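Excluded from the complex is one protein chain; the other protein chains are retained at their positions.
A and B label the chains in the order they appear, each numbered from 1.
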Amino acid sequence: MSTFEEVESRVHVPLTTPRLPRVAPILVGVMAVALGGLVVVLGASIFVGVLAAAVTFLVALPGWSYGVEGRRAAVDRLMTALIWSAFGVAVVPLVSLLWQVVSSGIERIDGTFLTYSAFRTQIDQPTGIYHAIIGTLMITLGAALISVPIGVLAAIYLVEYGNKNRLSRSITFLVDVMTGIPSIVAGLFAFALFTLMFGPAYVSGFGGSVALSLLMIPIVVRATEEMLMLVPSDLREASYALGTPKWRTIMKVVIPTALGGILTGITLAISRIIGETAPLLLIAGAATKTNFNLFDGGMTTLPVYIYTERLDGSDEAKLNAWGAALVLIVIVMLLNLVARLVGRLFAPSKG
Amino acid sequence: MNTPIRRALVPSVALLAIFATACGADNEKGGSDNDASTGLSGTLAGAGATSQEKAQEAWYTAVQGQNDGNLEITYNAIGSTDGRSQFVEGAVSFAGTDSYLKDDEGELTAAKERCGGEDVIEVPAYVSSIAIAFNVPGVDTLNLTADTIAQIFDGKITNWNDDAIAADNPDAELPDLKITPVHRSDDSGTTKNFTDYLGKVAPDSWGYEAEDAFPVSGGEGAEGTSGVVELIGSTEGAIGYADASQTGDLTAVSVKVGDEFVAPSPEGAANTVAVSEPVADRAETDMAVDVNRNVEDPTAYPVILLSYIIACQHYDDAEEEANVKGYLSYIVSDEGQSEAADYAGSAPLSADTAARAQEIVAKIGA
């Protein structure tokens, strides 16, 4: 039982332990699929068949391994199988969703759709989503300009200055609570704030930015905090040892080291809020013409556009909604690419 | 070696921003010459009932066209309640609402105050039948009394081969199929009008108040008219209520009016409005009516939604006044009503109602 015994026994075994053949997982996999197929043929539903195949695989392979290779290897086999099946199970719906957006959206994409707004003077005129693209970009940019400095600086405070004191612990806690603010409550809050300041029925894109930044800040803080904590303290100490002041150490050593992760966090946060509908319905109003002024007048964003087009219900409107969803994803994809590029450019050279 | 890149980045981002802000949408550049221009310009903001949204789209598009695109009209479909309160607060020039102004909470008085103490203009603008659509394979027409409908939505009748249904449909081959009643899960004027109909016509089977929220727990809830329509279409044995203009290929129940069964139609809806009683003690400019659900005349279809537009007689700003007048005149005009009928599937106002509404709207600015 004791480790001593284990070590003792290992001394006597040959240097190589028995291993399953390399094709073992494939073999068991084929068998499991065959069994699942058989179950389906015998009259069960596809759902049961897939379930049967999965269970068979997850029992048979570790079981075989347990017999031949021992407990530790069997656990390893089981976990490997579980991790790969998690990968498979999750990627299927995600990819199917993405595929649906792309295939339904691509039909609608053309020059008119991208460069026209929804402003019409005749009912049969073509419309587009230019106004919504501009609205999305401006409101999201506004939210990012508010959230990124606050979020990153707050994370710096938590990791570099807070030293787990009472204040920093409560901020961490409050940030977690903030992630739970329902988006619609953020919208209600911004609505109340701005109507208090600027009179009733004030609508502006900036109000939307404020509501969205409430949702964005906690994500930025959390992601940045995690990345800053992962910067090895050796680096900081090396910098201090050279006499660099703390703030320059943070700016020149800590942030660049963590930049890739921080940028991922920020893009993730942007991705999270760029698709937000509920708060904007309350505070950002709506427009059919393109509005370039973030501080005055309603602005339509892509998600709000998608929402209203869906409520419309006609086939044409549905196509518009899918098209707008695709454009939104492409925008986020470009943002992602830019973030990665910037991260790579500013990352400290390795080597 | 980072610095040069960073230096290059800032101006290029700025340039990109300028580039983006410099171009408007292609369809907004310049208006065409139009002899029939009515010469309105600026902006006009309205808000209110979601039911009117599609009709409003047709109206403002047409009016924007008449004014060469110099006038921009927005209608923010935020719901009747918010629309009314934004109007009272003076945030919008006009509002659309599914239920008329009442003084239960002082709203009518407040609206009067907003209009400088003058009577508020309240005209019917959008009338639409609420279809009770169903999806039963092999059944193309279905006659139901209000009692039966009430029991179906209350969960009392649960199968399509129930005797109560068969009694009114001797010719139909009713299958042995579970009934899935579909209702709106969001609060809406459609639900309020539908439950009002059931409560007034079948009080014995429907013991609930007319409310925006569907009162029965059970059955399937779906969001929005489109949600209800799609759910009925995809579920065998489903029955639900939705704005008749959007039920598409689904077939609608004929409800019992007097001694006959009547299918929803624009004319039937308009006739119901025509025979409904005006609300007592209203100002001359206020056309609020209580819809007569118990109508006996088989040319009328009583399950309807009636939506109003609220505005003032005078506005401080002359341009605002002209814009409201121009827009509302178009809405209640025969042309505006038939435009909405084409585009949004609503029922044009009957001749008498329209004439009176036009008279009232003419008082704006006069």
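Operating definition for what follows: a contact is a pair of C-beta atoms (placed from the backbone, for glycine too) under 8 Å apart; a residue touches a chain by one contact, two chains touch by 3 or more.
The rule is simple: contacts and distances are computed from a predicted model.
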| item | value |
| --- | --- |
| Record-based protein name (UniProt) of the chain missing from this complex, from "Orc1-like AAA ATPase domain-containing protein", "Part of AAA domain-containing protein", "Phosphate transport system permease protein" or "Ferredoxin" | "Phosphate transport system permease protein" |
| Per the touch definition above, residue among B:43, B:235 or B:292 touching the missing chain | B:235 |
| Touching the absent chain when the full complex is considered, from A:39, A:61 or A:156 | A:156 |
| Contact residue for the chain not shown (choose from A:55, A:95 or A:345) | A:95 |
| Sites on subunit B contacted by the missing partner chain, in the whole complex | 50, 78-82, 98, 105, 178, 180, 185-189, 192, 208-209, 211-213, 215, 217-223, 227, 230-231, 234-235, 237-238 |
| Subunit A, residues in touch with the chain not shown (by the definition above) | 45, 47-48, 72-73, 75-76, 79-80, 82-87, 89-91, 93-95, 97-98, 100-101, 149-154, 156-158, 160-162, 167-168, 170-171, 173-186, 188-189, 192-193, 214, 217-219, 221-223, 225-227, 229-230, 232, 242-248, 250, 261, 264-265, 267-268, 270-272, 274-278, 282, 302-303, 306-307, 310, 321, 325, 328-329, 332-333, 336 |
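The working rule: only the chains that are shown with their structure count from here on.
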| item | value |
| --- | --- |
| CA centroid of subunit A to CA centroid of subunit B, Å | 38 |
| Interfacial residue positions of subunit A with respect to subunit B in the complex | 112, 115-117, 119-123, 125-128, 130-131, 134, 137, 199-203, 281, 285-290, 292, 298, 308, 310-313, 342, 345-346 |
| Parts of subunit B lying in touch with subunit A, wherever the complex brings them together | 2, 5-6, 9, 20-21, 24-28, 31, 47, 50, 53-54, 58, 61-62, 64-65, 68-69, 72, 74, 76-78, 86, 89-92, 224-226, 229-230, 246, 339, 343 |
